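Have a look at the structure that comes next, please.
Yeah, one chain of the complex is gone here, protein chain that is, but the others are all in their spots.
Chain naming follows the written order as A, B and C, and within any one chain the residues start at number 1.
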Amino acid sequence: MDSEIIFETINLCKEFGGLVAVDNVNIKVRKNTFHAIIGPNGAGKTTFFNLLSGNIEPTSGKVIYKGRDITHQPVYRTIHFGVGRSFQISNIFPNLTVFENVRLASQALGADNFKFWRSASAFKQYEERTWVVLKRVGLQERANVFARMLPHGDQRKLELGMILAPDPEVLLLDEPTAGMASEQVPELIALIQEIQKAGDKTVMLVEHNMNVVMSVSDQITVMHQGAVLAEGTPAQIAANKDVQTAYLGGLYHLNL
Amino acid sequence: MDYILDVQDIHTFIGQYHILQGVSVRVPRGSITALLGRNGAGKTTTLKSILGLTPPRQGKIMFEGNEIQGMLSFNIASLGIGFVPENRSIFRDLSVEENLKIAERKKGDYAGKKGFIFTLFPDLKRLINLSGINLSGGQQQMLAIARALVADNCLLLIDEPSEGLAPVLIEQLMKAIQQLSAYSTVVLVEQNFLVASQLAEYYVIIEEGRSVKEGKMKDLTNDKATIQHYLGAA
Amino acid sequence: MANHKPFFALKPDRGMLIALLVFILLPFVIGLFDGASPAQVWMNGSGQSKFIQGLAIEIFILALYALSYDLIFGFTGLLSFGHSMFFAVGAYLTGILLKNFGFSLAATFGMIFVASILQALLFGMVLPRVKGITFALVTLGMASVFHVLVLSTELGKFTGSDVGLQGVVVPDFISPATERLRLYFITLTILVVVFMLYKRFVNSTTGRVCTAIRENEGRALMLGYNTFYFKLAALMLSSLTAALAGMMHSIYQPIVSPNVAGLGFTVTALLIILIGGVGTLNGAIIGAVAYRLLDYGLRRYIGESASFINGAVYVLIVLFLPFGIVGTWRMKSLQINQGWKRLLGMFTNSQDKSDGA
Partner (left out) sequence: MKLSAYFRKNLTLIIVLAVLSGLFIAAANGMESKDFVITLLRGLSVGSLTFLVASGFSLIFGLLDVLNLAHGTLFMIGAYIGWTVYVRPDTLVDLLTPLALLLSGFMLGDVWIALSNRILFGKRLKRILPWVGIFISALILFSVLKQYPIAIWKVANYAQSPVSISYLASQGQNILMPPVDMAGFSPLLGFAGLIAGSLLLAFCLAVMKAGKQAATICITWRNFSGFVVLLLAGILFFVFNNALTDFLANLNSNWLFLVAVLVAVASGIGLGALMETTLIRPLYIRPIYQLMLTLGLSAIGIEVVRAIWGRPEFTMPRPELFAGTGEGCPATSLADWWQYHCSTMLVMDGRIRVFNEILIPVIGIIVLVAVWMLLQRSRLGMVIRAGVQDREMVEALGINVRRVFTLVFALGVGLAALGGVLAAPSIGLSNLMGESFLLNALIALAIGGLTSYPGAALGSLLVGLLQQFIIKYGQIGIPIPFMDVIFKPSPPIVPASTILLMVIILLILPNGLLGKKE
């Protein structure tokens, strides 16, 4: 638990027209850990992710990645730093094939983006990488299907594949299991865990499913109304009084 | 038994996906019926099909003894069906009062129901002039239910009322739903089995677009095997 | 790495090859109808062939112009209402440089190259600020300012203000009057080369990213692409092609009407790719053929109310053929194939069936 800090926010705030969505959040994420963020809907988890990945700019505060201030970097830079991010609602290219979706993701960091005189299929390294990733998430049989034709669960897998393709160090996963059939959930979580372990990656996860969160995370941050309510290991969180009254409530115990 | 709503073997397509492949739901008058099932099983689509928002291609839907499938959704709604959607769909630029007033089907609906709504959700009275965008998740959920109560609806379709709410709020909401079930029949889609089992009298389990099991909630709570099999967790 | 494809190894497109063959043979075949032998046509004999050649040159120019619009609208998803400016700059610059400054053709082309890059940069300048319909309005605004410039009396010496630029001095070897067949083949060659370049662009890494931007720009950004540069690249290529089309236009008919700078001419491009099929390069060419022939036919046989029928065709296409000719063809080709098979089957098997019954 004493590995170096990879992601850090300092007094991060975001207002939307008078509504404070993220309120003075200070978080330290350590390298090679599984860090979950939980909290009721509207607690500002997705907004917090958007701030980390640079999709929106904070009203005040700083985001520091590997000791470097990336607060005001444009959004397309984050992946170049090594931060991959998935979305709560599948965010893919609906009218391109599954293969093309992942290929575009793996090509992004290469130096061949403006070689418009050569066919895209001439760059074998990206295609190979694409096949590797597709195999990893279990979509290699559907490579030539249009992404919009995929069932919901497979779209989530494709989304995961798209952020794995450039091989980032940090994965920001915004409810990767949202809308998935529940028998598929453990499979996907196992996959994520495996990727984290095998590749020395840091995973940050927003998730509603408490069973999942409690079983996989090393560290949990509870957000409530934009602010951090509590932070700690799963055991600490489960025992925390504040968390129980504000979020888990009596129902949590019944649910287990 | 006297069924207010009788859905008979409906098939619904969204685009080219065969989402509902034979769902039958019978809702006894004056009860709370819960639609259970996993995420993506087709519960929300069932509600939307009843309301004509995603019209079924096959099958029959009887409401108060009349066939309503194929009618336009505003016609169906004005027969007396209130809908509380999953994402609440509060009109952001309208004030709370306007959000309620817009649900009027005849003049004076809002004035008549005001008292009832505010005893059910005292919070809303305080927020009456706020615009929808400024409400928190729980307040939005209350407003969405209140909105469905403004018109004379004898059937309420409530989709995932507890989703994303803090447990404290869920308990509050459960009380409200229990209270209003004295006035109208409720069909409830609920992920949280605990909430559903405490509220509902009857249940229907939907699995992969088909209704597979129905019965009394009392029997289900004792039937651990079924719960484990269809709902995964308990 | 062993599998590098050479530059010209494109997927053979049977339809387009046939079309190319037809266009190569067209002047000679038409000449035959006129009683002129291919040799006479080759020597630039007059007659029907020459007129049809002219019509075909116009079609090629329109096709070039529509291709350039398809690249930014159909592939990159930028709705620009100022596209006619790209064309008009090419046309006017060619005319003015040839006529008033006596530039050589090569020098003119060089200037056009520079000008088209500059105007793509001008459009690109606003790209990060405005999106969607606002981008359309801003580009419309910039094109309108250019249109006003062209019309203004202060510049009348060069542009001929509202009369249009007249009497462009065309070098003899491609004069549309005496060497029309050569001009025909030059334009055709340009079209073929540009078409192949576009095909390659669309299938290249750059072009794929452009398509991704059309599909979901936010996601393309999240993948790490600075989408601005890709849109700029598409704009530059498009601007260059449109300016080239403008250049050919002012060489072919040595007058330039100020209408080519107006919104109406942008709408023409839109109409052409709509007829042909948005986002299909073949569609731009097929659309240009259909549009020009329709326009010509209507004006000739109906006259006055031709634009009424044009509008009606427009509405009908939107209502009943929303994917254009090529798009609909691609969607239906499977069904059409099956239909043909069934039809053939009916003829060949009808005997057996009636026997059976």
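To be clear about the criterion, a residue touches a chain if its C-beta (ideal position, glycine included) is under 8 Å from a C-beta of that chain, and two chains touch if they have at least 3 such contacts.
From a predicted model like this one, the values you see are computed outputs, not experimental measurements.
S.K.: Wait, the hidden chain, what does it touch out of the ones we have here?
M.R.: In the entire complex, chains touched by the missing one are B, C.
S.K.: Which is it among C:41, C:71, C:138 or C:251 that touches the chain not included here?
M.R.: Final answer for the missing-chain contact: C:138.
S.K.: Of the residues B:62, B:94, B:130 or B:154, which one touches the chain left out of the display?
M.R.: In the full complex, the listed residue that touches the missing chain is B:94.
S.K.: From the list B:21, B:73 or B:134, which touches the chain that is not on show?
M.R.: B:73
S.K.: Looking at C:165, C:274 or C:288, which residue reaches the missing chain?
M.R.: If we include the chain that is not displayed, C:274 is the one touching it.
S.K.: Touching residues of chain B against the unshown chain: what are they?
M.R.: 51, 53, 66-75, 77-78, 83, 85, 89, 91-94, 98, 101-105, 147, 151
S.K.: In the full complex, which residues of chain C touch the absent chain?
M.R.: Residue positions of chain C that touch the missing chain: 79, 126, 129-131, 133-134, 137-138, 140-142, 144-145, 148, 151-154, 267, 270-271, 274, 305, 307-308, 310-312, 314-315, 318-319, 322.
Criterion: only the chains that are shown with their structure count from here on.
S.K.: If you average all the Cα positions, which chain's own average lands nearest?
M.R.: If one averages C-alpha positions chain by chain, the most central is A.
S.K.: So, what's the distance in Å between the C-alpha centres of chain C and chain B?
M.R.: 54
S.K.: Mind checking the centre-to-centre distance between chain A and chain C? Centres are C-alpha means, answer in whole Å.
M.R.: That pair's centroid distance is 44 Å.
S.K.: Can you check how far apart chain A and chain B are, centre to centre, with Cα atoms defining each centre and the answer in Å?
M.R.: Computed value for the inter-centroid distance: 32 Å.
S.K.: Within the complex, which stretch of chain A touches chain C?
M.R.: 53, 55, 74-80, 85, 91-96, 100, 103-105, 107-109, 112-124, 162, 166
S.K.: What residues of chain C sit close enough to touch chain A in their complex?
M.R.: My answer: residues 1, 3-5, 7, 200-201, 203-209, 211-212, 215-216, 218-227, 229-230, 233, 237.
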